[in-house]
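A single protein chain has been omitted from the complex, and every remaining protein chain is retained in its original position.
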Amino acid sequence: MGVVVQNIGRAEQSVIDRLAACGVATVHEAQGRKGLLASYMRPIYPGARIAASAVTISAPPGDNWMLHVAIEQIRAGDILLLAPTSPCEDGYFGDLLATSAMARGCRGLVIDAGVRDVADLKTMNFPVWSKAISAQGTVKETLGSVNIPVVCAGALVNPGDVIVADDDGVCVVRQEEAADVAGKAEQRVAAEEEKRRRLAAGELGLDIYKMRERLAEKGLKYV
Amino acid sequence: MGVVVQNIGRAEQSVIDRLAACGVATVHEAQGRKGLLASYMRPIYPGARIAASAVTISAPPGDNWMLHVAIEQIRAGDILLLAPTSPCEDGYFGDLLATSAMARGCRGLVIDAGVRDVADLKTMNFPVWSKAISAQGTVKETLGSVNIPVVCAGALVNPGDVIVADDDGVCVVRQEEAADVAGKAEQRVAAEEEKRRRLAAGELGLDIYKMRERLAEKGLKYV
Amino acid sequence: MGVVVQNIGRAEQSVIDRLAACGVATVHEAQGRKGLLASYMRPIYPGARIAASAVTISAPPGDNWMLHVAIEQIRAGDILLLAPTSPCEDGYFGDLLATSAMARGCRGLVIDAGVRDVADLKTMNFPVWSKAISAQGTVKETLGSVNIPVVCAGALVNPGDVIVADDDGVCVVRQEEAADVAGKAEQRVAAEEEKRRRLAAGELGLDIYKMRERLAEKGLKYV
Amino acid sequence: MGVVVQNIGRAEQSVIDRLAACGVATVHEAQGRKGLLASYMRPIYPGARIAASAVTISAPPGDNWMLHVAIEQIRAGDILLLAPTSPCEDGYFGDLLATSAMARGCRGLVIDAGVRDVADLKTMNFPVWSKAISAQGTVKETLGSVNIPVVCAGALVNPGDVIVADDDGVCVVRQEEAADVAGKAEQRVAAEEEKRRRLAAGELGLDIYKMRERLAEKGLKYV
Amino acid sequence: MGVVVQNIGRAEQSVIDRLAACGVATVHEAQGRKGLLASYMRPIYPGARIAASAVTISAPPGDNWMLHVAIEQIRAGDILLLAPTSPCEDGYFGDLLATSAMARGCRGLVIDAGVRDVADLKTMNFPVWSKAISAQGTVKETLGSVNIPVVCAGALVNPGDVIVADDDGVCVVRQEEAADVAGKAEQRVAAEEEKRRRLAAGELGLDIYKMRERLAEKGLKYV
Partner (left out) sequence: MGVVVQNIGRAEQSVIDRLAACGVATVHEAQGRKGLLASYMRPIYPGARIAASAVTISAPPGDNWMLHVAIEQIRAGDILLLAPTSPCEDGYFGDLLATSAMARGCRGLVIDAGVRDVADLKTMNFPVWSKAISAQGTVKETLGSVNIPVVCAGALVNPGDVIVADDDGVCVVRQEEAADVAGKAEQRVAAEEEKRRRLAAGELGLDIYKMRERLAEKGLKYV
């Protein structure tokens, strides 16, 4: 505890933007169904879809001091990601911190804890994915760390990993795999287009995916 | 496991539509306060109110194969209802399956598990009531069954039973009781109209329902 | 059980309105971070912000009789606040009770249990903060009490205390402290304005709050 | 609501006892993995293993009146099974009711709610599987029903169905399938004996169940 | 925050011991079903039954400094009761603190948070009722208060109130009502003895409590 790593790598911005365009569900599939944060991480308002490089924060329960430290480490296009060292639902972050983070070019916040001033954050168009909404304030007494690997809502996140977040939840993509995953995700998007057209026309997945034979082999009985 | 029942009864469409018009809370009261699914079943977006005949699905955890099988069994006006065989929050269903289901005339989905692509589903105007929102994908390896009785979110649902769902939650009405319940629900709606008018005018429930005497008998003391 | 206290004190309306203007997060800070209800208390629709004097209700699980009794005790500008005597998620309150409460000038409901007819309540612009949404009805068989002190969602609420509620949650302010808290909350709002301006201009909290020295003393290392 | 069915069928006592001997996990497998109650149903003390015919109870939240009614319906060897009509953790049952039930020959209680006097119940050797332990008392004001089908902790239970319960949880076996399931369960017990011997001797499941080829086909890679 | 009240009243020791003898369920009934802590408060080992005067602690999340302060305030026969200012499951208390508390005559701990070294605490015969068991340590950075009123697990506890705790949970009795409640609880114990004898002899509660007529009036039907 008590370490701030100042130089972290980041994926290329163009790659990050391509991941944002694909969305969480597609990216998660494209990278082999790994890296999803727990489903209790929900957006504070619907409709946002972003991708950004993670500035990670490990913070004690009920202590948001490290958020101030982390904001200095933000580069335009980053996202803050906070994991408490033990479960906590306090409101670590509100409109003042969001104002500061936005001034540094921050795209949003992912926090395995609580957030407050959510009506203001929505007005500011600052997206947050959190475990809770809580007006409970925090103190500034104990050190944590910035830009170290953390486990956030059940997923390992390294500083500089790409976070993709939308109404389906939050997914982390390893910085070094981001370009490859973006390519695979775009292929999925393209492939789905054709399937969507056929399904909309009334064809069945049973036929498109040729499932009938395998279902019969497994013993499915129609009565 | 491994059975698909192809011919199921359904309530009359006009009865189903009358139940939709009454809504969950009224229908639930009208049938004697039974058939309500657990309150953790929430709409993925507010404002939808539907009723439809259930095509039921029993599926293994993390395996959505039977959804493809079930879609073939849909008739226009039906709803899909999925109960996993053990608790699971995976995202069994997304925009491609919704496209396919809508092409068959499906009115929505009730799922005691997770769903994904929720922004797309909202755009498509395809209502879902689910336990979770999760981008976590599923496999297609293990058989389940379609159109057998299932327990979904704590309520027994037979294939062809009528599902009523709105912002208050989800309620099941037995197919054979649907006409009777629709009648009773409409009576409640009518009766409530008069009560609403009197209450809006400032009359008290204590007087309208003649509660004062019984409260006094029970020993209520005003101090 | 079985007591209705008819005369309760209330804070001045102007003080109550000043608290509403400040919002939950600011009021909670201003009174020393006390009085917050548990974070599971969520608004049934976003965007409402109110303050009001509490008419408190202690009710048995699954029995909403006392709500009818409580509505008679409402004065214009009050809020109903219900705490069940054991955990319960039933829908104690719906559009008819809301119609009656609104006719008495009620500003909303805080309930550590369930509520129903939520689409109607939204249309009526009647705000509710609740633990659950549930169509499950209740009975009218057992007495509770009105306007006694209750513990609601983890917070002690006396009748006549001021309830402040918005998208961040619900906070209680003691009636006798309301004026003082309103003053302190307004000071916070004013002080935050200047900070917000500086943060928006790119200054860091680390500098504005002079945190660097204390962080170094605690041993924070930049690497 | 408000019905007591007095004559219910029961499985043969010898069949019931054979199911008890096999235990929950084996019985559940033997009947095709159906009928398991939710895993939150836990024994109040470890070590009990029973099977018995269910006298079912549907009760309002916080109201245990029907337990008194149900006890009259017990025959020696039965078990009481209570499902509340909405989620409730109150302590419906304690040592006095247990004394009465034992006097009728009752073998235990399965309750999707709370129980109290658990130290006494352990001393009395009266096993209970419950959702909660709570000293919170209940009232006797509202009718429920006895010996109707209920959904208890996610499983449909008909009166007279066989309940098997041990430290692994609770499983329901349909009365009409009990003899068949008992036979299949005993076969599993016998088959497992041989497997256990071979596994204890160091043979691997991979070899005993001939899994290596199928794993290779699916693409498992050893590195 | 930051206050230690040194002189608190306490109920008479003989009264406290009489409450312990009656147990939680009986005491809770005797005082009109109030004062019960939430059912998630569980003993770390079964079999303890105590009553004691509460030394109350309000502590920040993840900070156990005030426990050290509180131990100095213990008089022989007291119990420590800790409520965090926001939900927390950290292990605030372990064998060293228990050693210190026992040296002051402390009878146990009630904590709406976590505890650790539970195997040692059991060996030491130091009973604890907690929300969680967790090895997660805490810091000593932020003040709380000792011997102020707190809401613990949903119940208001004043310093010097009597805490009764056993395998059924935890109940608080107001200091000033303790003698009265002890008397009523003992009456219940005496009255139950006769009922237990009759029930054990096979008499039914339906007859002992004369319920049959009222059940019939309410409309109960035997079929």
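Letters A, B, C, D and E mark the chains in the order given here, with residues in each chain numbered from 1 onward.
Heads up, the rule we're going with is that a contact is a pair of C-beta atoms (placed from the backbone, for glycine too) under 8 Å apart; a residue touches a chain by one contact, two chains touch by 3 or more.
Values in this document were obtained by computation on a predicted structure and should not be read as measured data.
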Contact list for the unshown chain, restricted to visible chains: A, B, D, E
Which of E:15, E:132, E:204 or E:220 contacts the chain that the document leaves out: E:132
Residue among E:97, E:204 or E:220 touching the omitted chain: E:97
Hidden-chain contact residue, picked from the options B:60, B:127, B:169 or B:205: B:60
Residue numbers in chain E that touch the chain omitted from display: 2-6, 45, 65, 68-69, 71-72, 89, 91, 94-97, 99-100, 102-104, 114, 116-119, 122, 132-137, 140, 142-143
Chain not shown, touching residues in chain B: 60-63, 85-90, 134, 136, 139, 141-142
Residues of chain D (touch criterion as defined above) contacting the omitted chain: 23-25, 28-29, 33, 36, 39, 42, 46-47, 49, 166-169, 171, 192, 195-196, 199-202, 204-206, 209, 211, 215, 218-223
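FYI, only the chains that are shown with their structure count from here on.
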Contact-richer chain pair (by C-beta pairs counted) among B-D and C-D: C-D
Cα-centroid distance, chain A relative to chain B, in whole angstrom: 31
Distance from the mean Cα position of chain D to that of chain A, given in whole angstrom: 42
Sites on chain E at which at least two other chains make contact: 33, 36, 39, 85-87
Overall pattern in which the protein chains touch one another (line/ring/star/complete/other): other
Pairs of chains in contact (touch as defined earlier), listed by label: A-B, A-C, A-E, B-C, B-D, C-D, C-E, D-E
